[in-house]
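Shown below is the structure under consideration.
Left out: one protein chain. Kept in place: all the others.
Note that the chains take the letters A, B and C in the order they are written out, and that residue 1 is the start of every chain.
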Amino acid sequence: MPHASATTSSHLLKKDHLKGFLRKLAKEYRLVAPVRNRHNDVLFTVIDDLDAAEIELGEPPQNSLKQFFLPQQERLYSYTNTPDGYDFRPTQTTIPPTVYFGVHPCDLSAVLYMDVVFSRRQRDPFYLRRRQGSVLIGVNCNSPAPNCFCNATGSGPFLEMGSDLQLTDLGDRFLVEIGRAPGHALIEHWQGFFSPSGDKDSAARYQAFLEARGRFSRQVHVEQAIRQLEAGTVPEQVWEELSLRCQDCGGCAYLCPTCTCFTISDQQLDATSGQRLRSWDACTFGGFTAMTGGHNPVQAKTSAIRQRFLHKLRDDVRQNGRPSCVGCGRCVSVCFGGTDIVRFVERACQGSL
Amino acid sequence: MPQPSTDIYLPRQAKVEQIEVENSQISTFVLAFCDRSDNDAFRYQPGQFMLVSMPHCGEAPISISSPPTRPGNIHLSVRQAGKLTTAMHGLRVGDTIGLRGPYGRPFPMEQLEGKDLLFVAGGIGLAPLRAVVNTCLDQRDRFGALTVLYGSRTPSDIAFQSDLGLWRKQGMDCRLTVDAAEPGWDGAVGLVTSLLAGLKPELSRSIALICGPPLMFRAVLGKLAAMGFSDEQVLTTMERHMKCGVGICRHCHMDGKLACVDGPVFSLAELRRLKIMELDG
Amino acid sequence: MHDVLTTCVYCGCGCGLYLHVEDGLVCGSQPSRHHPVSRDNLCVKGWHIHESVNHPDRLTTPLIRKNGVLTPATWEEALDFTAQQLGRIRDQHTGKAIGVLTSAKCTNEENYLLQKFARTALGTNNVDHCARL
Partner (left out) sequence: MTNSINEIENAEVILVSGSNTTEAHPQVARRMLAAVDRGARLIVIDPRRTRLAECAHLHLPLKPGTDIPLLNAMMRVLLDEGLADDLFIEMRTENFLALRDMLNRLDLEETAALTGVPLPLIRQAAQLYGRARKAVICYCLGITQHVCGTENVQTIANLAMLAGQIEKEDTGVDPLRGQNNVQGACDMGALPNMLPSYQGVHNEDYREKFERAWGMRLPEATGLSLVEMTHGGPQGPIRGMYIMGENPMLSDPTLNKVEETLRGLDFLAVSDIFLTETAQLAQVVFPAACFAEKSGTFTNSERRVQMVRQATQPPGECRADSEIIMELSARLGYAMKYGSSGEVMEEIALLSPIYGGMYHDRLEQGWGLQWPCWDRNHPGTPFLHKYYFTRGRGHFMPAGHTAPGEAPDQEYPLLLMTGRIYHQYHTGTMTRKSERLTRECDHAVLQINPTDAKGLCLRQGEPVRLLSRRGEITLAASITDQVASGMVYTTFHFHEAPINQLTNDAFDSGSRCPEYKVCAVRVAKVAP
């Protein structure tokens, strides 16, 4: 078998060789991939036993990489307050170099967005220490799930950039495209697993892309909703309906791969010590904006809901040129009352109810 | 400004050097970083704020009430409102607190140069303006006439008395009003807007700086507009719940803007472009 | 770092949720997508269930009241003292003088054991829980 040269930008990996390749990777990295567990749920999981793990590349995992880079709850510091002073010590955590394998385009786009949020204005050390040393191996989506609409947010079903290696399922083989330098290094290091790809493979990839694009079951007019938000023409009843139906669970923000709002709070351990925690927060919670003394500049539930969609669809477009919604559809299935982004877009585009 | 530490969330220890009781609810804490070089290197501008850590209370944003023209100390004037500020009011000289900052967009001091400045404040709202007033007084020839209008609930609630006294001595026009008089009070009674009536500002070179509770804020805006102030001539500093202070956590969102990095100082013209509770009611 | 599927304790719906465990600490939760009740969502209580698990106020040692104050004690002390007291009441007044409250928040197995304990070791049917509250 002719060995691949790392200088070409795309290669082939036979499906039979995938486990072998992952086994090699797992020796040098911590391996995280979407795994279908015995309860039939698909979660990004740290894989300890590759043979026992059923890696699932079709159904999108229910958690996203946010859980790994911005955990639901993380200890930032331990502190002590003694006559000697009030002292903060950052939590020492060693995050092993990790390969995130099988990341869908929506989740890859989300990581790129988080990278911007956590390093644009200030470099967030706690995010970056988890993010640094991570290798992202993406897989393009051949068959979007029923709630998916990444085609409407420009973040799928196929991705040209963002990952270190990008895989496309071509039946018996993966087309492997090199994104960034770490991907290049992986191919270089394990050349034996890869063979050169040809025009036929590129054509197959294009064909797969066309087919995937035709498989979306939802038409979500994100662009139109963005225009409405920008013009301020979303009818008031839309906000009222959504806020009546919102059950305040925060699930949309928690499962969203790009919702990065967090809170920082202290937890007392004893009289002289405690810890400072950072945890996920949701802008739809009433307490998100409440100030001490009870005054809340966001008084109505309608304003809080409005803020959520404004941020994702208007403010982030203004700032980054694209919405921070990546069309993964997680908030659609997580929503109790049906006040998710898809319902919002539908309602906003209807103009009135 | 470069941060000495690369950890943007790490508070630095600061010692309470002095506490000035301003009224029953407000005290000014005079602080200095425990690390001398930190203290020497500390630079800020009026209108910026610090995030204060108190043991087991988390953090809260407090605007700096001292002028950058008097380095060596940071003054934080704090009203007792929640858990953290209540804990601060239990501090004694020599105690240590945590500080990080300075954060936020300051008052545009260059734009104020040569202008007549009209300060309108209610209660604790005078704290951030105090930093501006004292900066102006320390560089008196850079600015025009300075007028302070200050509203309090009752005469015994009037905070910053020693400042007001000093300012008057330096020739500033300081006018006070209270919501409810007490025996012995012969000053004005009523909203701070009533003090505006007596003023004849030179509109072409005036700028108003306002800080106070939302109700007062709206009333003052109405009055200033009636007097002929344009939205560009009105500056204010906004209060919001904050956690990170650096534009990530989004607790301080204001319709697309973040108070911690886009503010807390805004011109009224900027605020008018936002849908916020202070203007919409 | 791993996730353990379990059942929520915050109401009678019985959502299936994953507890996220890192370094031996439960530091997050998320719904199970295929669970027939939770079907990919949790209420706000379920999403924050981890916060009470690791709370520093958790009891961590047995306590015995000494001179009016609850004081840390060993398990042996606490168990012996409890058994002795319950045994004394049972022997003096019969089991009718002992009441046992089981918990609508504990597991079936624990409820079963406790009512069995009441009916056998203590000899009483005074067993109830706050079902109706």
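Criterion: contacts are C-beta pairs under 8 Å (C-beta built on N, C-alpha and C of every residue); 3 or more make two chains touch, one makes a residue touch a chain.
Because the structure is predicted, anything quoted here is derived from the model rather than measured.
Colleague: For the unseen chain, which displayed partners does it touch in the full complex?
Modeller: Result: the unshown chain touches A, C.
Colleague: Considering the whole complex, which of A:N37, A:S119, A:S202 or A:S265 touches the chain not shown?
Modeller: Selected residue, touching the omitted chain: A:S265.
Colleague: From the listed residues A:P83, A:G171, A:G232 or A:G294, report the one that touches the chain absent from this view.
Modeller: The missing chain is touched by A:G294.
Colleague: For chain A, which positions touch the chain that isn't shown here?
Modeller: 39, 244-245, 247-249, 263, 265, 267, 277, 279, 281, 285-287, 290, 294, 336-338
Colleague: So which bits of chain C touch the chain we can't see?
Modeller: So the residues of chain C touching the unseen chain are 4-16, 19, 21, 24-26, 34-38, 41, 43-45, 48, 50-55, 57-65, 70, 75, 78-87, 89-90, 93, 95-133.
Throughout what follows, only the chains that are shown with their structure count from here on.
Colleague: Tell me the shape of the graph of touching chains, choosing from line, ring, star, complete and other.
Modeller: The chain contacts form an open line.
Colleague: Based on mean C-alpha positions, which chain is nearest the centroid of every protein C-alpha shown?
Modeller: A
Colleague: Calculate how many whole Å lie between the centre of chain A and the centre of chain B, each centre taken as the average of the chain's C-alpha atoms.
Modeller: Comparing mean C-alpha positions, chain B is 40 Å from chain A.
Colleague: With chain centres taken as the means of their Cα atoms, state the distance from chain B to chain C in Å.
Modeller: So the centroids are 51 Å from each other.
Colleague: Out of chain C, which residues touch more than one other chain, so two or more?
Modeller: As it turns out, chain C has no residue touching two or more other chains.
Colleague: Could you tell me which residues belong to chain A and also touch two or more other chains?
Modeller: Correct list: 267-268.
Colleague: Along chain A, where are the residues that touch chain B in the complex?
Modeller: 76-77, 79, 81, 85-88, 90, 117-118, 121-126, 260-268, 274, 276, 281, 283, 288-293, 295, 297-299, 303, 307, 310-311, 314-315, 318
Colleague: Under the definition above, what is the set of chain C residues touching chain A in their complex?
Modeller: That would be residues 1-3, 5, 16, 18, 20, 22, 27-35, 39-44, 47, 50-51, 55-56 of chain C.
Colleague: Under the stated contact criterion, what part of chain B meets chain A in this complex?
Modeller: Those residues of chain B that touch chain A are 6-11, 13, 34, 53, 55-60, 81-85, 96-98, 214, 239-241, 243-244, 246-256, 261, 276-278.
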